[in-house]
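The structure follows.
One protein chain is absent from this view; the other protein chains keep their places.
A, B and C are the chain letters, set down in written order, and residue numbers restart from 1 in every chain.
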Amino acid sequence: MLAMILAGGQGSRLGKLTKSTAKPAVPFGGRYRIIDFALSNCFNSGVNTVGVVTQYQPLELNAHIQNGASWGLDEKNAGVTVLQPFASREGEKWFEGTAHAIYQNMDYIDLYSPKYVLILSGDHIYKMDYEAMFNYHKAKKASLTVGVLPVSMAEAPRFGIMNTDETERIIEFEEKPKQPKSNLASMGIYIFNWPTLKKYLIDSYATDMKMEDFGKDVIPAYLAHNEPTYAYAFHGYWKDVGTIQSLWQANMEFLEPNNELNIGDKEWRVYSRNDALPPMYITKSARVNNAMVVDGCYVAGDIEHSILSQNVKVGAGSVIRDSMIMPNAVIGKNVTIDHAIVGERAIIGDGANVVGTEDDIAVVGYQEVLGKAVDKG
Amino acid sequence: MLAMILAGGQGSRLGKLTKSTAKPAVPFGGRYRIIDFALSNCFNSGVNTVGVVTQYQPLELNAHIQNGASWGLDEKNAGVTVLQPFASREGEKWFEGTAHAIYQNMDYIDLYSPKYVLILSGDHIYKMDYEAMFNYHKAKKASLTVGVLPVSMAEAPRFGIMNTDETERIIEFEEKPKQPKSNLASMGIYIFNWPTLKKYLIDSYATDMKMEDFGKDVIPAYLAHNEPTYAYAFHGYWKDVGTIQSLWQANMEFLEPNNELNIGDKEWRVYSRNDALPPMYITKSARVNNAMVVDGCYVAGDIEHSILSQNVKVGAGSVIRDSMIMPNAVIGKNVTIDHAIVGERAIIGDGANVVGTEDDIAVVGYQEVLGKAVDKG
Amino acid sequence: MRQNIISAIVDLNEPDEALRPLTSNRPVGTLPFAGRYRLIDFPLSAISNAGIRDVAMFLPKSGRSVQDHIRSGNSWNLDTITGGIFTFPYVAEKDYSDPVNRKRYYDDYLTFLRKSDSRYTIVIGAGNVENINIEEVLQFHVDGNNPITVLYKRQDPKTITPDEAALNISEAGDVTAILKAKEVTPDAVNHMLPMNMGVYLMRTSLFIELMQNASEQDTYASLQQILSEAVEVYNANAYEYTGFYSKIDTVKRYFDANMAMLDEANYQALLFSQRQIFTKNKNEIPTFFAKSSIVNTTLLGTGSHIEGRVDNSVIFRSVKIDRGAEVANSVIMQNCKIGPGSHVKYAILDKGVVIGAGLKIEGTPEQPIIFAKGASVLHEADIDKGVQR
Partner (left out) sequence: MRQNIISAIVDLNEPDEALRPLTSNRPVGTLPFAGRYRLIDFPLSAISNAGIRDVAMFLPKSGRSVQDHIRSGNSWNLDTITGGIFTFPYVAEKDYSDPVNRKRYYDDYLTFLRKSDSRYTIVIGAGNVENINIEEVLQFHVDGNNPITVLYKRQDPKTITPDEAALNISEAGDVTAILKAKEVTPDAVNHMLPMNMGVYLMRTSLFIELMQNASEQDTYASLQQILSEAVEVYNANAYEYTGFYSKIDTVKRYFDANMAMLDEANYQALLFSQRQIFTKNKNEIPTFFAKSSIVNTTLLGTGSHIEGRVDNSVIFRSVKIDRGAEVANSVIMQNCKIGPGSHVKYAILDKGVVIGAGLKIEGTPEQPIIFAKGASVLHEADIDKGVQR
């Protein structure tokens, strides 16, 4: 089975944070980037061939993924390939939607002649065993299996909802139904029998009935054509971090000692690419509580219920509370940061304040400079 | 110094051979692909950071380059990055010409804050010490140094010609002059002081005087602005393999035991990515003369003055003469191939003929099937 | 999820006396084979193709050649973020009457077995040419009735020596003992003997138990002895391997196995199977066949330069065969040079042997003449450097 991670979106709901980088490359939890979860799930599930489809500001994502070795995805005749737009004799190949991105990269998929293709999204925080889903797909003799998350009926109107029969076969798909009939929300995770999907895609583009999106176009077509389509329910921590609010929320949940994601589980490790940075240094004046700190950090201030990513410097007298600071940010002295996300390489000058509220998280963009410049040392 | 290899062209003059692949990925000399020469030159010249700019059918090129380890270009804080088109908040970043491709990838270059940028073309066969050119550039205190090849005056009208003064400073550039004043042909190899080039490019796109091409736009502007621009003469084997004819010619020259390229020189190795294939097998019925054969080949026929690339199979009774066969081609029994190039994974059925002439090389495209199908075994 | 279903143990300390001088400075496992491989490529490829990522490797005295070849293990996908190759350095003190040495012997195995955390473990030799489908063996084991599975190859009694290990297989098909070939009766139909390949698969927990028990005894038993005894106690499933097989334990068998690769059927079956044979990559130029060359029924590595005549031979990388030279029925390793007009027949030239001009080197099919690594044979008298055995 080959996996395709759709990592392409502009992620414009993340505002400043994704101005110059792709959403899956956004840092998470002090030591990770969002895509690490999908890539680690692949390795842990025995999926060793992964295409990462991306077209928006891919530099940082490329530098992060490199040859996939950090996630064990660098085997011979397998590995990670980053798939960006390109030109062919037929013209430019841009990606217009989830299904279209797969259509445009058919040649890549066919290099491996897979019987099954696993479609994933690159911007969810979760740990999932795709092999279990794959076994379900084979047991059900499905043509398509959709990963679904049971949500509360109250939340259901916000999702694409799968209505199933008693065999878990999907009989109806409703996008954001006002009156949901079920609570099974699509996670944007699909296992397709590749030859079948390929035929549907080729036919659709041959006939101008272009299937651009899996939710809008492909699933309805599968249901209409009576393709055996099943829902596979996932139980566990799952978070879409597509907005500032949800990204902050997920980071705060990550801080909880007993949070359901269980990052410390040695049976299901989450891998990432790491540089060899010096150990963190907590000075005489520092107070660090209820916090996560990683290598390369220098902490002279107070850190409370916050996450510091790699190489973050915090000067004396500064207070960081309920916040997430991304790698290489430099925070001067006597700064107050509260309910905030500070972007990579941002510089917060001495005495500056970055204060948000639980409902309106403050954001400092990548490389943004606030207040007067501080000594980077 | 950071190198940017412009590997983007459609290479339409290579016809069928570049229908589904980028020109730099085209096989050469049995065991190489064209871009191996530029990449190996970089490693041998001590250039350890290389961006490969490509937008046309990049799958095979990406699979070939991977993380650059095959060429020693996988060091920490350095390495090879394949740069394809992408989207940003400002819109889609497509590459319209050599200089424009550099402009669109400024963010990548700036990651390394280089003082100098070496611009290379990905489709030339040559061995060149870029470090010597770099030393020349510094000694001349140049803003731009152009690599030039002394050609015969008769050939000069086919090239971009640099006219220099007695200090080797370029005073005039003429594209394909009818009455050439000098024989120094531009090789499309440049060393620029990066901050200066960057300023020129940014200014040009800010003012709509878009500098798309180095030859057409940048060099004239540099000369007009009196930037110190020098010509560095290269002496040695150099071949542009942009046409079927020249690609065939270069392969035939490669076969010459004493050819000037000297591929066996252990002081300047040409590296490539290789799979571990079984040793070649020359059967009882084979005759192989004046030929190069590599691993994975099975030869039961006659090979005369030809090159067989990896994993090529040649059945009994077949004759291959003055030809170049690309990887994984399968040639049946009693086939005649003469003055031809056979593309990757092509299948030539029993008894088929592929016969060209010295002036009109026959070409079989990638995966093309000729004659009746043969047993692939 | 991706489990450590099975891990592997490869011991490079195999008897090499009958292979000298080819094994004077290398273990059997790094003997060059078939123009570009080392013998250890075969077990490592089988391991890699089965998705095994945890391998214990017991290094021989001359560990340099092993480490040069294996490096990080990336050629076999064994440099992964989990698992990888776990090497055990050579132990010089082999006086196992000393309880300290004995303890160390068992502890090495136990350390690995416990650390690997895999459900099954396979023990596989480094000195055989074979292409085993370990996944199939594992399935066979899981489906079998006995706690151990042993691999065998049916062989003609004429091709083996009476003391080699064979399986005693019961009517029910179980292995009840590992005996000497002379103690086992060939099967009635084909008159073939089920020869022990020295490959064992069992649950790791059983393996740990066996080593633990052995370590508590007052006398020493080698791994092979322990396994052999375990087969008698528990009985074993007999897995028949039907592919190409050659146990490389004498010069003659080494020579014959190389020559066997010149049979197209063997070449295709062993080297072009679905289960690829991986080896260390070398960056070499193409092999050049000059106008004057005549080459037939020959395997060649890359980087060679052939001006003379070659028949029925295995030629490794970067060999130079000068004009007028003739090589037949020989194994010529990497970097050898054969001078103009020299004749070489039924010979094994180890790496870097240089044969001068106009010399005649000739062994026999039964006793090929061997020149040791780097030997210089420039004059008639130097031919005496060759050994036949």
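Here is the rule we go by: a residue touches a chain if its C-beta (ideal position, glycine included) is under 8 Å from a C-beta of that chain, and two chains touch if they have at least 3 such contacts.
Note that the structure is predicted; figures quoted are calculated from it, not measured.
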Visible chains that the absent chain touches, using the contact criterion stated earlier: A, B, C
Residue of C:13, C:30 or C:74 in touch with the missing chain, whole complex considered: C:74
Candidate in contact with the missing chain, chosen from A:210, A:269 or A:333: A:269
Touching residue (missing chain; options A:78, A:111 or A:280): A:280
Touching residue (missing chain; options C:4, C:268 or C:283): C:283
Chain B, residues in touch with the chain not shown (by the definition above): 43-46, 69-72, 75-76, 129, 131-132, 267-268, 271
Touch list for chain A against the chain that is not drawn: 29-31, 70, 257, 263-264, 269, 271-272, 274-276, 278-295, 303, 307, 377
For chain C, the residues touching the chain missing from this view: 63-64, 67, 71-72, 74, 79, 81, 84, 87, 89-90, 92, 283
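Simple rule for what comes next: only the chains that are shown with their structure count from here on.
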Distance-to-centre winner among chains (Cα means, whole assembly as reference): B
Chains linked by the largest number of contacting C-beta pairs: B-C
Farthest chain relative to chain A (centres taken as mean CA coordinates): C
Chain B and chain C: spacing of chain centres that average the CA atoms, whole Å: 42
Residues of chain A engaged with two or more neighbouring chains: 69
Per-residue overlap in chain C, given as positions that touch at least 2 other chains: 278
